[in-house]
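Below is one structure, written out as structure tokens; comments come after it.
Removed: one protein chain of the complex. Kept in place: all other protein chains.
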Amino acid sequence: MKTAPLMRVVGISKRLGGRVILDSIHLDLFKGQTKVLIGPSGGGKSTLLQCMNLLLTPDSGFIELEGRTIDPRNKRELYAFRQQVGMIFQDFNLFDHLTALDNVAIALRKVRGWSRREAEARAMEELARVGLADKARLYPAELSGGQKQRVSIARALAMDPKVMLLDEPTSALDPELVTEVLAVIRALAQAGMTMVMATHQMGFARALADEVLFMEAGRIIEQDSPTALLAPGSGTRTLDFCSQLAEGL
Amino acid sequence: MQEMLTVLWEAAPFIVQGAGVTAVAVVGAMFLGLAIGVPVAVAQTYGPAILGRIASVYVWFFRGIPILVLLFLFYFGLFSWIGLNLSALAATVLVLGMTSGAYQSQIFRGAILALPQGQFKAALALGMSESQAVRAIILPQALRLSIPGWSNEYSILLKDSALAFVLGTSEIMARTHFVATRTYQHLPLYAMAAVLYFLLTWAGVSGLRWLERRVRIKGYGEVA
Partner (left out) sequence: MMNEWDFFLHRLVPALNQGLVITISLIVPSALLGLLGGVVVGSLRVYGGPLWGRLASAYAAVFRGTPLVIQLFMLYFGLPNLGITLSPYAAAVIGFTLCSAAYHSEYVRGGLRAVRRGQLLAAQALGFSTWKSLVWIVIPQAVRKALPGCGNEIIYLIKYSSLAYVVTCFELTGQAKIVASESFRFSEVFLVAGMYYLAMVTVASKALQWIERRLAIPGFGTL
């Protein structure tokens, strides 16, 4: 017997600025799965991830978490849902006025209503998990790009999310900083976190992904295991795109 | 010469006492302006369209009409028209405060717009409500970025407060005027008042610079 999906994206469409950006997207995400989104720039990856966290409200279709359909108009339900779905942004979006520690603790305090002590203790644990315990008192402007992204991962993890959405988490980083962030993400996947990640890091995707989704012009046009999609001579759009990427490097 | 010095010497305590009234007017107006400016700025940036529209009309009105006309309009006209019987000082604080609210809202709006919008999204992604995100993430940063604008606003308010003498508020300017018309030592008396204003400007601006250093975040703020 197959288990029910943890999260489902059902027929989501989204128009922005008069253009169709997402065109009836379906996606079933099972517990512990890692899915990787790839595709050309402007294909709609960021838009899809933001719709999955309901940071953007889809025009049609809906999101289900553990069998419950989320109604974005119900604010209470919306905020509770977002707490369970962590989001990692390409440009980190750390809160510039807060130390690394407070960045991780603030949602625990303001959203969960934890005391400062509880929140900071938990934040410290999460920072330790991403290897930044010694940087807790530094402000974002005093951290490197890789460190910032690791803080933002700790910030999301502190909320005990059931799903993590990562939007090109390493694209804004200098090449020598990419590894430290990927190491954290790899550890997460191995610990059984359910994830959807947009990325251009094909080697990494191949090693980690249970499934690769190729997205273009607002549609998922190919969807399979990385080995199947990237097999030499498979003639897939994915393979074509990845070899172009490799040439570009 | 002798006579001038005597007048200055005798008038000085009376005029300097006006600094207390001036300070009440300026500080009162600053805080009223803050209380008006923050919600107006938030309405203009994050509020629904209709609220934003109302906020813009408010700003347009108070930024487009001279203080002097506003003082006359409210003190002699609108306040008594709605049955409010205010002292000249209270009217001064209200009018300067409402005007300052319009200017301060633009300082905060500029600061809010200068913040990277991703942080607002990141706060929502963590499950904060819109109002929590504004309060915990946007405003603490916007208020810090606003301090230089605030310092400017202080010196403008201080100078505008001198206009309150037309209502008979007994601040520095009114007292100077009072003595001058009786002693005919206009030039030295106004020069003394000017020095007093100059010192008050300097004191306030230094105070705000101190505050700015106090709340400074390392490596931050250079962007703005």
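Going in written order, the chains are labelled A and B, and every chain counts its residues from 1.
To be clear about the criterion, a contact is a pair of C-beta atoms (placed from the backbone, for glycine too) under 8 Å apart; a residue touches a chain by one contact, two chains touch by 3 or more.
Computed from a predicted structure; not experimentally measured.
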item: Partners of the unshown chain among those that are drawn; value: B
item: Identified contact with the non-displayed chain, of B:55, B:162, B:179 or B:208; value: B:162
item: Touch with the omitted chain, as defined above, among B:14, B:31 or B:60; value: B:60
item: Which of B:78, B:113 or B:215 contacts the chain that the document leaves out; value: B:78
item: Residues in chain B touching the chain absent from view; value: 60-61, 63-70, 72-73, 76-78, 81, 155, 158-160, 162-163, 165-166, 173, 176-177, 180, 184-188, 190-191, 193-194, 197-198, 201-202
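Just so it is clear, only the chains that are shown with their structure count from here on.
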item: Rounded Å distance between chain A and chain B, as computed from the means of their C-alpha atoms; value: 45
item: Chain A partner contacts - residues on chain B that touch it in the complex; value: 115-116, 118-119, 121-129, 132, 136-137, 140-141, 144, 217-220
item: Chain B-facing residues of chain A, complex; value: 50, 53, 55, 75, 79-87, 89, 91-97, 106-107, 110-111, 138-142, 152, 155-156, 159
